[in-house]
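Removed: one protein chain of the complex. Kept in place: all other protein chains.
Chain IDs A and B follow the sequence of writing; residue 1 opens each chain.
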Amino acid sequence: MVLIVAEHADGQLRKSALEAVTAGTRLAGELGVEPVALIMGRDVSSLAQELAGYVKDVRVVEHDALGDVRAQTWTAVVSAVAQELGALAVVFSAGRVGLSVAPRVAVRLDAPLLEDVTELQVEGEQVVATRLSYLSRVTERVKARRLPVVVSVTLNVMPLPETGVSGSVQPMSVDIPEADQVVSVGERSLPEGGRVQLEEAKAVVAGGRGVGGPDGFSNYVEPLANALGAAVASTRAVVDAGWREYEEQVGQTGKSVSPDLYIALGISGAVQHLSGMNRSKVVVAINKDGDAPIFKAADYGVVSDLGQVVPEIVKILKK
Amino acid sequence: MKIVAILKQVPDAESRLRASASGVDLDGVTWVMDGMDEYGVEEALRLREGGLDAEVVAVALGPDRYEEALRTALAMGADRAIHIESDEDLDPISQAKVLARVVEDEGAQLVFTGGKQADWDSSALGPAIAEFLGWPHSDWSTQLELAGQQVRVRHDAEVGTEVLQFPLPGVITTQQGLNEPRYPTLPNIMKAKRKELKRLPLGEVEQVEARTEIVSQTLEERERRGRILEGEPAQVAQQLVQLLRDEAGVLAK
Partner (left out) sequence: MIDFTLTEEQRQIQSLSRQFARDVIAPQAARFDRDESYPEEIVARAAGLGLLNVGIPQAVGGLGLGMLDEVIMGEELAWGCMGIYSVLMASELGITPVLLAGSEEQQERFLGPLVGKPSLAAFALSEPDNGSDAAAMKTRARIDGDEVVITGTKMWITNGGLADFTVVFANLEPEKRHKGVVAVVVEKDTPGLSYQKITGKLGQRAAHTAELIFDEVRVPVSNILGEPGDGFRIAMRTLDRTRIPVAAGAVGVAGRALHESTKYSAERQAFGQPIGNFQAIQFKLANMKIGLETARWQTWYAAWLVDSGKPHTEASAIAKAYASEVAFDAANEAVHVFGGYGYVDEYPVAKLMRDVKLNQIYEGTNEIQRVVIARGLQKA
């Protein structure tokens, strides 16, 4: 079987969980085995039911130690379930949690790791993945030398699965060793006012130094993002200048995003930034410097002052 | 206490990569210490400078050229360095196995690695080292406090940030914002010459076999439409929205 790890937050399945379902179901098909979805937490039985609308076999692990998402407790549960069910592959989504937990599970299962992959195939008996390396400048195909294999799937790449399956939900119980419970989660700080989560967002509007200052974000970036229902992002230069917070930064030392639409406002397009956004499906660049490298990475470019074009776009979108 | 800072040497982001018959040609690129690893070295040095009785050991696993990154760490102020020499293309999990062995042999209690390595574009190294050692880890860390044996660290969560607390030993992976790495100074570069840099062949440290194999590498060339829209702002805006909706299909009709 292929074990799919389904993430959830705030009482809802994450979109990335469903993307992992798609990836895991396809992989199971190619390997000729069944997909099994795993959901874990403190009180997740209703989410397990919802998940059973997408996958025939859902396992649920509830445990007091699973109230917070912690890499080691998750590792303990996933590894135990994978071993018990004899998983040939364990599939995560490559968000912050997946990137943190998948390597540990690979170690615990003595398995190869295929990390942050955009495609998966089975060739012969082996799983081969496509992923980016060298700051997203190189596409590589990587083969896992043996099974089982642990995989994490790039966000926003896999389509959402069809619902309508009526799967079964089976509880499982797992012992979480004390040694895996040493981390405690303290205070959390969330981005202001219900903004769209960056890495899962379908659309992202990003501002660079060319927006002119913090006001450029409130005058152009945010109104456009609101009109599109998009997440707001920024470049390192902007974060270094103290205009925006770190968690919005896209690029080598920030987040990697792959939305359907990425709109770059006043961004020059340094390699470090491109490495975080060049998996976006459609890229729009608006910059008054027509020589900015961002235009080479863009599908649609507008060489113009933001102050003139962006309000016009917002006006049209609001209609 | 011993602190290990793990380093990688990677192509400078500005370097142009070239395609070759066998994949990507890295000859002629400028190699630098991975920027994410600099945060780790800096944080270790700050802990020591803040009064912690600590020895900072820089460790790298890789080919000969990695020695330069280790020298840089020594010039920044690390006390000594260990170079595990290997020309093999090891995947991050296999690398972690070797590095975890070194950490264990050294008896270190705190390990820093970069949040994401700029060669494999992987963030697995830190978590995997922690798992091999049976230690906790915090990844994408932006703030670290050490009170006795207790670590309090702020890191990027799936949404926003959160604080993790755990007792040492542990692994911290870094992220921009943790600190502002120093430059090595010229006097320290000269002094670094006299610091210990131990070289160990991979085989003497750990037996590993790569778990994955790179089948092919090509330069990423995503076809972009590269269409420049021109005209009055209102017209351009209209045209853009239309193209996004009808041609690109990324806006609801």
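Just so it is clear, a residue touches a chain if its C-beta (ideal position, glycine included) is under 8 Å from a C-beta of that chain, and two chains touch if they have at least 3 such contacts.
It should be emphasised that the depicted structure is a prediction, and the values quoted were computed from it without experimental measurement.
Residue B:A192 is the one among B:A192, B:V205 or B:L229 that touches the chain not shown. If you put the hidden chain back, the residue from A:G53, A:G212 or A:P293 that touches it is A:P293.
In the full complex, chain A touches the omitted chain through residues 291, 293.
Residue positions on chain B in contact with the hidden chain: 32, 67-68, 71-72, 75, 183-190, 192-193, in rising order.
Criterion: only the chains that are shown with their structure count from here on.
Distance between chain A and chain B, defined via averaged C-alpha coordinates, is recorded as 20 Å. Put simply, chain A touches chain B in their complex at residues 7, 9, 69, 71-72, 75, 95-97, 99-104, 106-108, 111-116, 128, 131-146, 179, 182-191, 197, 199, 203, 228, 236, 239, 246-247, 249, 252-254, 260-261, 270-272, 275, 278, 281-284, 290, 295-304, 308-309, 312-313, 315-317.
Contacts from chain B toward chain A in the complex involve residues 10-11, 13-14, 17, 23-24, 35-36, 91-93, 96-97, 115-116, 118-125, 127-128, 130-132, 134, 136-140, 142, 152, 156-167, 175-177, 209-220, 222, 224-230, 233-234, 236-238, 240-241, 243-244, 248, 250-251.
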